[in-house]
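Quick one: this structure, given as structure tokens, is what I'll be asking you about.
All protein chains of the complex are present and in place, except for one that has been dropped.
For clarity, chains are labelled A, B and C in written order, and residue numbers in each chain start from 1.
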Amino acid sequence: MKPNLRRRLTAEFFGTLLLVATVVGSGIMAERLANGNVALALLANTIATGATLVALILTFGPISGAHFNPVVSVADALEGGLPLSETLVYVLAQIAGGIGGTLLAHIMFSLPYVSLSRHVRSGPSQFVSEVAATFGLLCVIWGCSRSRSNVVPFAVGSYITAAYWFTASTSFANPAVTIARGLSDTFAGIRPIDVPLFIAAQFAGGIAATLLFRWLVPSLPSTAKDVLVPHTDK
Amino acid sequence: MKPNLRRRLTAEFFGTLLLVATVVGSGIMAERLANGNVALALLANTIATGATLVALILTFGPISGAHFNPVVSVADALEGGLPLSETLVYVLAQIAGGIGGTLLAHIMFSLPYVSLSRHVRSGPSQFVSEVAATFGLLCVIWGCSRSRSNVVPFAVGSYITAAYWFTASTSFANPAVTIARGLSDTFAGIRPIDVPLFIAAQFAGGIAATLLFRWLVPSLPSTAKDVLVPHTDK
Amino acid sequence: MKPNLRRRLTAEFFGTLLLVATVVGSGIMAERLANGNVALALLANTIATGATLVALILTFGPISGAHFNPVVSVADALEGGLPLSETLVYVLAQIAGGIGGTLLAHIMFSLPYVSLSRHVRSGPSQFVSEVAATFGLLCVIWGCSRSRSNVVPFAVGSYITAAYWFTASTSFANPAVTIARGLSDTFAGIRPIDVPLFIAAQFAGGIAATLLFRWLVPSLPSTAKDVLVPHTDK
Partner (left out) sequence: MKPNLRRRLTAEFFGTLLLVATVVGSGIMAERLANGNVALALLANTIATGATLVALILTFGPISGAHFNPVVSVADALEGGLPLSETLVYVLAQIAGGIGGTLLAHIMFSLPYVSLSRHVRSGPSQFVSEVAATFGLLCVIWGCSRSRSNVVPFAVGSYITAAYWFTASTSFANPAVTIARGLSDTFAGIRPIDVPLFIAAQFAGGIAATLLFRWLVPSLPSTAKDVLVPHTDK
């Protein structure tokens, strides 16, 4: 039996909140301690983010599916998993959670609640990076969720660990997280004016991967209902 | 059949001992080798701590539930898992084990058996960090233990790996470990006078998460008996 | 039921593409950020590569077997797994995917599409390293795939993480990846003239391991059909 919608939205809210708190918070901590060594700061930021994804998807997956990401919710809806009526509120819960995560990180590190980022992330190199990052992420999710949902947490955590380094954008790959990072003038921030193109690139990459897997695995839509919406017997 | 109480307490003692020996010992080693690069020292400290949690929870989980943490034991008791009469002795075994871990680390690194830490960790930023760190930890434990206790070791190890970086306090999240670290004037130490507020914050965060999951997963209390007290068929 | 050959080749193409994009892309990112600290750059490159292997083998394994490597496909064919008629096209898909990965990485980091590497990697030390690296890789694959195909992704990711450091060549261990890295004058590159000897060493090591395991595990050939060609019930 699936948990009711309020419980699932609460899970999406807290999961995305803790995810963004990790991304932003570990970026602040890493930059403060790294004495200008950006590779070391990004390595710490990477390890924290990959690890938190494993923990949070294991924790909230049985309740809400642990999307934490509007591209995932929309792709799941496209495949007939999440009903369209629930998709919008999933996305709203994710965005609210993401902003909550920035707030929490700033409070923990004694910063103003919100600060508009001045970190420039624009240009074709960044756009292509976000397309590729989100394309890969949705490949991983569709490829694993079908027959082996218990490995999704490890696959997604591993993928993002890699994607922080192999893309020029450090792989945001998530519109809710991108919006939240726009509100943090810290290591992980992004200039608000650069956010829309990131989001467009993310949806483009995510939908391309979804179409690819619809062809690669013809049985995918028929099982989508079971795999991304709460994927355990709860 | 559940192991008898003496065996379970012995498991809690040795598990917490090895956990604290890792936290304190790897902090000493890391600081000695890192030539003042705190980010690098914390990264080594983090990787050692996350890895030891995976190993120790896998090792002692089937015997005692591998709490190693008074907040976990108390939360488990609140949900009807651990009997109240056993909770106090669990906590005592954890505190004794933690102090033993500091002793062992100091002996291995040729330091005085005990040294009161002078590492200041106070203020609202630290308090909020410990609330958040322990809130997240108990979310992870309750979220995973229900239907998938075999992933708890990986989820907790991953979570603490992240929490070392996303909180301003480096996420103690454990009163027994906090007390033990008060007795070590090294990298991982905490001034004894700062200990009580850390412990208060940890219980606040842990109980908040427990209440949240009581609502999120209504079936939790009825299964708590099986999940946190020795969670295998032994 | 096994996916048809076009689907499997597509999976090999995209999997190898994302693998090489990670190897080359994370090398570029790491070198740019590491300020000349090669150990730190290689550590980031290692963690990204090991993590991506976990994610990609989990993702594409159920479709194509997730070889991404001509030595693996040839060894599988030798054991009677992959039909000889399919082996050649597997290899071609892998080589094409690898070159695509270099292209993608270069585009993401605003570099010319292709650049011949000037990174010298020759001499007996490099040759022995590649023999050993690929010998170990095929040991891991044959040792794990037999009875526990679900651990192959973790075993291979872990092995390559180690092999980047324990061999003098940083363990290419893959002819398709070697060719693709010949086209990238960046951190992960290899001078095209050094490529043939690398490939010879890789096949030598891989075939030696295959012969060893044919003796170690007499039942191996009879099960090869099931283990390396799509290893789930899809």
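Simple rule for what comes next: contacts are C-beta pairs under 8 Å (C-beta built on N, C-alpha and C of every residue); 3 or more make two chains touch, one makes a residue touch a chain.
Source: prediction; values computed, not measured.
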(request) Determine which of the presented chains are touched by the chain that is not presented, and list them. (result) B, C
(request) May I ask which residue of C:F154, C:F172 or C:F198 touches the chain that does not appear here? (result) C:F154
(message) One chain isn't shown here. Among C:G50, C:G98 or C:G206, which residue touches it?
(response) C:G50
(request) Check the options C:V114, C:V128 or C:A200 and report the residue that touches the missing chain. (result) C:V128
(message) Applying the definition given at the start, please give the residues of chain B touching the unseen chain.
(response) 3, 7, 10-11, 14, 18, 21-22, 24-26, 29-30, 33-35, 37, 40-41, 43-45, 47-49, 51-52, 54-56, 58-60, 62-63, 104-105, 107-110, 150, 153-154, 157, 232-234
(message) I need the residue numbers on chain C that touch the omitted chain, in ascending order.
(response) 37-40, 42-43, 46-47, 50, 123-125, 128-129, 132, 136, 139-140, 143-144, 146-148, 151, 154-156, 158-159, 161-162, 164-168, 212, 215-217, 219
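Criterion: only the chains that are shown with their structure count from here on.
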(message) By the document's touch definition, which label belongs to this structure's chain graph: line, ring, star, complete, or other?
(response) line
(request) Over half of interface residue numbers shared between chain A and chain B means same, under half means different, so which is it? (result) different
(request) Averaging only over C-alpha atoms, locate the centres of chain B and chain C and give their separation in whole Å. (result) 39
(request) Indicate the residues of chain B shared as contacts by at least two other chains. (result) none
